[in-house]
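Heads up, one of the protein chains got dropped from this complex, but the rest are sitting where they should.
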Amino acid sequence: MTADRTPTSSPVPTPSSPAPDIVRCASMELVVTDLAASREFYVDVLGLTVTEEDEEAIYLRTLEEFIHHNLVLRQGPVAAVAAFSYRVRTPEDLDKAVAFYSELGCRVERREDGFVKGIGDSVRVQDPLGFPYEFFHAVEHVERLAWRYDLYTPGALVRLDHFNQVTPDVPKAVRHYQDLGFRVTEDIQDSDGVVYAAWMRRKPTVHDTAATGGDGPRMHHVAFATHEKHNILAVCDKLGALRRSDAIERGPGRHGVSNAFYLYLRDPDGHRVEIYTQDYYTGDPDNPVVTWDVHDNQRRDWWGNPVVPSWYTDASLVLDLDGEPRPVVARTDASEMAVTIGADGFSYTRKDDAEGTSDHEQGEYKLGNQL
Amino acid sequence: MTADRTPTSSPVPTPSSPAPDIVRCASMELVVTDLAASREFYVDVLGLTVTEEDEEAIYLRTLEEFIHHNLVLRQGPVAAVAAFSYRVRTPEDLDKAVAFYSELGCRVERREDGFVKGIGDSVRVQDPLGFPYEFFHAVEHVERLAWRYDLYTPGALVRLDHFNQVTPDVPKAVRHYQDLGFRVTEDIQDSDGVVYAAWMRRKPTVHDTAATGGDGPRMHHVAFATHEKHNILAVCDKLGALRRSDAIERGPGRHGVSNAFYLYLRDPDGHRVEIYTQDYYTGDPDNPVVTWDVHDNQRRDWWGNPVVPSWYTDASLVLDLDGEPRPVVARTDASEMAVTIGADGFSYTRKDDAEGTSDHEQGEYKLGNQL
Amino acid sequence: MTADRTPTSSPVPTPSSPAPDIVRCASMELVVTDLAASREFYVDVLGLTVTEEDEEAIYLRTLEEFIHHNLVLRQGPVAAVAAFSYRVRTPEDLDKAVAFYSELGCRVERREDGFVKGIGDSVRVQDPLGFPYEFFHAVEHVERLAWRYDLYTPGALVRLDHFNQVTPDVPKAVRHYQDLGFRVTEDIQDSDGVVYAAWMRRKPTVHDTAATGGDGPRMHHVAFATHEKHNILAVCDKLGALRRSDAIERGPGRHGVSNAFYLYLRDPDGHRVEIYTQDYYTGDPDNPVVTWDVHDNQRRDWWGNPVVPSWYTDASLVLDLDGEPRPVVARTDASEMAVTIGADGFSYTRKDDAEGTSDHEQGEYKLGNQL
Partner (left out) sequence: MTADRTPTSSPVPTPSSPAPDIVRCASMELVVTDLAASREFYVDVLGLTVTEEDEEAIYLRTLEEFIHHNLVLRQGPVAAVAAFSYRVRTPEDLDKAVAFYSELGCRVERREDGFVKGIGDSVRVQDPLGFPYEFFHAVEHVERLAWRYDLYTPGALVRLDHFNQVTPDVPKAVRHYQDLGFRVTEDIQDSDGVVYAAWMRRKPTVHDTAATGGDGPRMHHVAFATHEKHNILAVCDKLGALRRSDAIERGPGRHGVSNAFYLYLRDPDGHRVEIYTQDYYTGDPDNPVVTWDVHDNQRRDWWGNPVVPSWYTDASLVLDLDGEPRPVVARTDASEMAVTIGADGFSYTRKDDAEGTSDHEQGEYKLGNQL
């Protein structure tokens, strides 16, 4: 059943060429408008380790990473995402990536020396949904700092966990990423079958990437993992101490979807960064897909705390292969924010209580968003 | 300096009789309208231990408590607080309590057998601010369950930490409670000297009780302590699993005031319960008083997360010694909610950014309360 | 490099038949001599969930598991392990398993209805190293209790993490399990190339199973994962409260190997159970293998706390397919205990300090084992 393809009325064609064997989401390249400010945020505040840097770019990694980097910050004129980068299993998977996307008529660029430092032979494409995807295998190994507890901070980030992409047509995106080898682990739907978001994985966690319904292509967030929940609380405490608490956009809280503990931050350019911990193993072939009702008030926050509107509306531009921002296409399906927040929205904590109840009435103590 | 009396234009007279020597806040008696529903909340959900119960009342305690109870739930017609109960150092302190309040012209009632099970000779008064205060020394000892880890739940509550009282005139309240022997540890003021809230202690934590400015006398909350922050998160997770997340009113979060980690719940009658951990030692005679600016957006939540309006507006009635609800007097001083939330309010994250900035502008990612 | 086969002087032949595609270690069947006592240990103390039980067997699972069980307790005359059970990717992998082991001349038994409740078509073999291995794909799905925080205990076990097998010839075992598709992630060696232990994985954690050098075939331990370290401490606290602290054999502590936080318990039959959390992602094809020096005092415990001798010497018998205990063959290579503990042993905390230093001299404050 999980191997079934998601139905969609406007599918991207399924290539006859086999998909590259993606191991995991591995790195993101972010364009930032003030490299020094971004360095302060990611290095001084969040504690990522600098593998290498020059005047134009900083290559960062988490404590358990052994490849050269899992975040690149590059100075540029417009804040945007230059690449969602995935590691593939073998060098030959790059040939497969070229064939797969070429068959789809996508623009494909390959550089034997890589697009960024520390990474070898790489393929970048503008995928059928408009996202700049990158694939690589060859990479420079660096010290895995997992045992270097002398370097840990209270909010230590240990892994890059996932990406999240905003796209107008979620089923179309899911179907395409299934063609690329991803499996759905969870999604949000309504009783009419409208899909508001879906989570998809290669490595056996809840996701390597997710599709969030909205105007796109845009990048919703990039997520780094900590070991424990207190590490995430420590990030908040430090931001408070630095009088930068307004960088906290949403959370901390417990997700319904993924069951993970989360926090959303906004970097100096507004790029959204999630800090995330403790989802669950999904590696079995028949791992049960969890479908959440869009009106379930605990789907996004298990504790029923409100999602702030900016979390639904804001996202980062993505670049094409020439480095130009991709135009954004509006979502035409129902919006999750519209159907769940505010005067027109509807959500419930207990399904049986839902009849005729707006969230004005049922969530009597959480009126922050109705003032 | 901390021994100085808070100035107030409308002081309660300072009795010539010495105040009783209060050891700590020790117990609260809550009137609830559905004893079974309250039992489910406090016992099944929060995990308090039943020391004793009958058809009219349930006597509960936390895991580290060795006196008979620190919470009494009593069935009654109107949800309210029947007693804020303090333990005094010696039996003779009850005589002092009688003299102290009698001199103030307060109604005083003394029962040698106590007002509730498990507690001996007790004095109840209607204090000058309208609150039902109780004092006792003699108490039945029960097993301190601190070592009984077989009984611990993930959200285990270990101590009663403090009360919080809503009163229209905070300086008047503070001055009176200083007369009763309390010391101020922190407060919230504005640059005009308006005092919005103050925290006061007998035991060397941040407080045994606090005065919150608002229509009163009412009870804002009663707080229980956990050992660690994850215990508080576990309470939220469990409420989500039970589909009772709407019992979560505010938090979890880090307080600015007190530096403690917190969560606010509402019980089936709307009584507010805080779960609280990790404030700091305040027992030195010259413990520095921390004064927060009412416009400091991190005073109530160190992470700048918004305070929901109900937290400012809702509170529990208190009873007089005849068991009748006390009439509520409106606050005439500025309201903290009015000066900080919404279209008219003003708060800042960085003081230097504050000039001409409303929270609409500065807190760009936390617009949940402006929808 | 990690794809290279470990050299061994006495290899099990590599079959020409392809190995079954193992997804993960999935379940262990333990024979216990007092089912009621074992139930108390695993259910009442450790909090595993009973999926199903009868007079002869109890089927248990962790909170995040969605297959029928990951531990079977079966009443029997001799405490032993009846099966190390792995899930394979497809039903066809069972045919591969039959062919793979048949080619090796191993005894193979297949039951279309499975050997235990809740599991369908299964293959059991007595593998070339003498271990009872089981493979299955078809399984009954049950509720994944991950979101059921109302059922969590302070020491909640969420996943089966790994097995650990005692075998006299570690390189021989590693080479054979590499043939079966496992990859080495870490090992312990000395400067002469003697291999004392190796960790091998299918799912991308540090291991699904490990080979520990010693008299075998025996089962060293089965490990369950918690979310956080405090959950493991809670298991210890509860055992203390129940006056069963002598079930704690070793730990809690931080492993050098795997970097995980650990605790070793002994069940009522002496079967060793590890509670384990927070190793690292190993799923990349070139994941760096970590080799530890057997004399490194932090390899087994990162804090240098001594390994108790029983941990080296005790292990559980394993059964053949007739249910008879397999005879145990003595290890002839050097023993890790002999080379590191006690009067003859040698270990160091700082390699440069090691010259001429026995652990008597260097570990001056940890003399517990020299009394």
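To keep things simple, chains are lettered A, B and C as they appear, and every chain counts its residues starting from 1.
In the analysis below, a residue touches a chain if its C-beta (ideal position, glycine included) is under 8 Å from a C-beta of that chain, and two chains touch if they have at least 3 such contacts.
As the structure is a computational prediction, the values presented were derived from the model and not from experiment.
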For a quick check of understanding: of C:27, C:122, C:178 or C:305, which residue touches the chain that isn't displayed? C:305
Going by the contact rule already stated, which one of B:19, B:32, B:67 or B:184 would touch the omitted chain in the full complex? B:67
Given B:39, B:87 or B:331, the one touching the chain that is not displayed: B:87
Filtering C:55, C:112, C:246 or C:322 for touch with the omitted chain leaves C:246
Across A:93, A:237, A:301 or A:336, the one contacting the chain not displayed is A:237
Residue touching the undisplayed chain, where the options are B:181, B:204 or B:342: B:204
Contact residues on subunit A toward the hidden chain run 147-154, 156, 228, 230, 234, 237-238, 240-242
Hidden partner chain, residues of subunit C it touches: 228-230, 233, 236-237, 239-240, 243-250, 252, 254, 256, 261, 266, 297-298, 302-306, 308-310, 314, 341-342, 349-350, 362-371
State which residues belonging to subunit B touch the missing partner chain. 23-24, 64, 66-67, 87, 89-90, 141, 144, 146-147, 158-159, 203-204, 227-229, 256, 259, 278, 280-281, 283-288, 302
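We adopt the following convention: only the chains that are shown with their structure count from here on.
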Chain whose averaged C-alpha position falls nearest the assembly-wide average: A
Among the chains here, which has the CA centroid at the largest distance from subunit C's centroid? B
Provide the C-alpha centroid distance between subunit A and subunit C, rounded to the nearest whole angstrom. 34
With chain centres defined as C-alpha means, what is the inter-centre distance between subunit B and subunit C in Å? 50
Taking each chain's centre as the mean position of its Cα atoms, how many Å separate subunit A from subunit B? 41
Sequence positions of subunit B contacting 2 or more other chains: 228, 230, 237, 240
